[in-house]
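For this view, one protein chain was removed and the others were kept in their places.
Naming follows writing order (A and B), and every chain is counted from residue 1.
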Amino acid sequence: MELWQIVLMFLGIGIGIMGLSLLWFGNTYAFAFAENWLIGGYAGINLAANLEGLNSTALRNITSGRYLLILPLIAGFLVFTRWTRFRWAARYPVAIMSGVGLGAIVGLTMDSQLISMVTTTATELVNLQGPKPFADPISAIVMIVGVITVLTYFLYSITFSRPFHQGTTRWISRVGRWFMLVSAGYLWSKIFLTEAIDVTTDIFIMWVRRTVQEVQIYLGMPPL
Amino acid sequence: MTKTEGISRAASTRRLYQRVIPTFLVSFLATILVIMYFFAPLGYTPAGKVIDPVTPEITLWGSIVTTVSFIFGYLSIPLIHVRRLVARKVNTKMLFGSAVCLLSLGLMLIIIYFAPGGSGGLVYSTWNLYMIGFVNNGMRADWAWHPYTSFRIMRITALESGLFVTSFILAVLSQLPMITYLVPVLGTAGDWIGSIPTTAAMRAGLACSGVSSIVLFVRSLIGREPGLIEVEVI
Partner (left out) sequence: MAKGQSGGQKSVGTFDEALRKVVTPQRLAIVMAAITIFLLFRPLFLPIKIGFQTTDFYNRLEALKPGDIVVYSTDTVPGDFLGGRRDIYKAVINHLIEKKVKIIFHPTAAGWSGVTDTIKKITNIGTLTYGTDYVFLPFVSGEEMAWASFAADMKGFYRTDIYGASLTTLPIFANVNSMSDVDLAVVQYGIFTWGEMFVRQWPTKYGVPMICMALFSTLQAWYGNQVKGNLDLDLGFAEYEALRKLPAEHILRMEARNVVSLMIIAMIFVGTGLYWATGVRRGARTSMGV
């Protein structure tokens, strides 16, 4: 660890504290500094990385003989026409991205999100074994009930399925809602409590513990 | 040709190259990839060539176009801020923010292209760790709102809120190593909630989103989804 690294470390903590000030002082000049500093930094990193990525996938391939790749390169640069009065030309690269993206996912979506879900759930029901590590019959039954009731809740709108939302079988949608509330509580716990605590802990691990360790190393003392 | 006929012919020509051709491009590329997915086997010929060369080629094209689009996006950021500084039509804080953004971007590019070792060197990794990583930690401080929000809204007042809160509490307890060690049944209960009812809801939700992806594909196939090219480009 050298002196310039120590200086950068404390500068980074200082700017980070300016970002932290949002919690107490709101959107001040200090927060604006930290926010825009971060945006500019990430923009620089990503710009350079994408230029290098273009070099490795397009330019090197083209210079080694794959001349057809000039076409997507030209199509990609059409996106810059958005800065001009010929901005309609930017629809071509968007169309390529949309078409390729859609084609790349449709078949696999059917496989992974439809067929796989249905076959796995059906297999669990037939074998009366829930998913690992709860391979018991009750879990399998709860799973199939959950899948069917939540599917019913989502797939049938009130317009097309009165019985499932207003009629005698409206309890199916109700049960589906209960399953969704249980899953919402679980997801809330994972993201809004435990991960939030981990994020705030991370701040102090880096700013306090790690800083103390690095300064101790720099001063020749045994670290924490 | 009358003036009206001339205008409508120009409009239909414009419609052709501004809407019809891009929409056709979407459905053409998507269709090829779907056909190759269902009918072209994975694997190699005895000579070592991939049996389906179309899929990797077309997805490479998509990747190249995406990379250029990202470059456009990351060049637009400094352009917007430079325009803002030149025009000076906004308040002082925004002008200040733009100046800081350009300064940070400039310094980052200088380090990447001119510092010893470039983007693989010690200067870059140290700058990235402290001047970006540590600052990022500070910006994520607003996550401190989340535990407060949990305390604020979690009240068992009815059956449905009871389900939500009970599931929340059991799930939290199952993620605390101390609790799962001392009272293993609480850990098992929370894991069961995550593995069975939550997974059931997610499977159903994913199945529904899968259906919507297929619907989107079919609509784009018949050219009935102009939103794929027009919403993004105004």
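One rule holds for everything that comes next: a contact is a pair of C-beta atoms (placed from the backbone, for glycine too) under 8 Å apart; a residue touches a chain by one contact, two chains touch by 3 or more.
Treat the numbers as computed from the prediction; the structure is a model and nothing was measured.
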For a quick check of understanding: of B:132, B:189, B:216 or B:229, which residue touches the chain that isn't displayed? B:132
Thinking of the whole complex, not just what is shown, which of B:21, B:75, B:99 or B:206 touches the missing chain? B:206
In the whole complex, not just what's shown, which of B:46, B:116 or B:177 touches the removed chain? B:177
Among A:15, A:32, A:73 or A:104, contact with the omitted chain is made only by A:104
Of the residues in chain B, which ones touch the absent chain? 42-44, 48, 50, 52-53, 55-57, 59-60, 62-64, 66-67, 70, 117-122, 124-125, 128-129, 132-134, 136, 141, 144-145, 147-148, 150-161, 164-165, 169, 172-173, 175-182, 184, 187, 191, 194-195, 198-199, 202-203, 206
By the contact definition given up top, give the residues of chain A that touch the hidden chain. 23-24, 45-46, 48-50, 52-53, 56-57, 60-61, 64, 97, 100-101, 104-105, 108-109, 111-113, 116-117, 120, 131-133, 181, 186-187, 190-191, 193-195, 197-198, 200-202, 204-206, 208-210, 224
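Here is the rule we go by: only the chains that are shown with their structure count from here on.
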Which integer distance in Å separates the CA centroid of chain A from that of chain B? 7
Can you tell me which positions in chain A touch chain B when the two form their complex? 5, 8-9, 11-13, 15-20, 22-23, 29, 32-54, 57-58, 68-69, 71-73, 75-77, 79-80, 82-83, 87-88, 90-110, 112-114, 117-118, 120-121, 130-131, 133-134, 139, 142-148, 150-151, 154-155, 176-197, 199-200, 202-203, 206-207
Looking at the complex, which residues from chain B come into contact with chain A? 17-19, 21-23, 25-34, 37-38, 57-72, 74-75, 77-79, 93-94, 96-98, 100-109, 112-113, 119, 126-147, 149-150, 160, 163-169, 171-172, 175, 190-211, 213-214, 216-217, 220, 228-230, 232-233
